[in-house]
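First up is the structure itself, then whatever we jot down about it.
A single protein chain has been removed from this complex, and every other one stays in its place.
And now, subunit A:
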Amino acid sequence: MGTTASQLPKELLSEYQELTFLTKQEILLAHKRFSELAGKEDRHHPNPRVPMSKILMLPELKSNPFRERICQVFSTSDVKDGSLSFEDFLDLLSAFSDSATLEIKSHYAFRIFDFDDDGTLDSSDLEKLVNCLTGDTDDTRLTAEEMRQLISNILEESDIDKDGTVNLSEFQHVISRSPDFVSSFKIVL
């Protein structure tokens, strides 16, 4: 741990602590894992970005059905390739940490589920979401009729203002009634 601590300047570390929900240990561990991913060639670069393909090799994300969406949501890259800088990586871990607030968690869950990035969950987003959750094999996939029924059920339950889509407020309203969400929306290194 001593070697990793020396790599992160003290004031940077305290800034990270202040701006994220992570503890000092978690930040140091994140830094260690991130440096391993970044590899040797980028080490001298002041602010290296790790491509999405490498991030997805983390065991914590490897089998997650939303792994690519997670990278895209947390990435601040200008070319939208899902690559993460260390600060993006900390953002990711902070949102998925134990101490993050319900508001942060539901906000990022909403953005992860919003596949076309248009700020609402419409029926095509919901269809992709269900497909992600049930898997792509033929025996688990829902039939078109079932899918239609399911999506109309979902909208009926959660679309309060009846505009055919679920927006962030409505999504947060649903989340607030699902007490397991906070404990299950969690990724720990």
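Everything that follows uses one rule, which is that a contact is a pair of C-beta atoms (placed from the backbone, for glycine too) under 8 Å apart; a residue touches a chain by one contact, two chains touch by 3 or more; residues count from 1.
One rule holds for everything that comes next: contacts and distances are computed from a predicted model.
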*asked:* Can you work out the missing subunit's protein name as recorded in UniProt? Choose among "Transmembrane channel-like protein", "Translation initiation factor eIF2B subunit gamma", "Mannose-1-phosphate guanyltransferase alpha-A" or "Casein kinase II subunit beta".
replied: "Transmembrane channel-like protein"
*With respect to the chain omitted from the figure, which of A:A30, A:V50, A:C71 or A:A109 is a touching residue?*
A:A109
*Which one touches the absent chain: A:A30, A:M52, A:C71 or A:L129?*
A:L129
*Per the touch definition above, residue among A:E36, A:D81 or A:D118 touching the missing chain*: A:D118
_I need the residue numbers on subunit A that touch the omitted chain, in ascending order._
15, 17-21, 23-25, 59-66, 73-74, 76, 87-88, 90-91, 96, 101, 103-104, 107-109, 111, 114, 116-120, 122, 126, 129-130, 133-135, 140, 142, 146, 149-150, 153-154, 156-158, 160-165, 167-170, 174-188
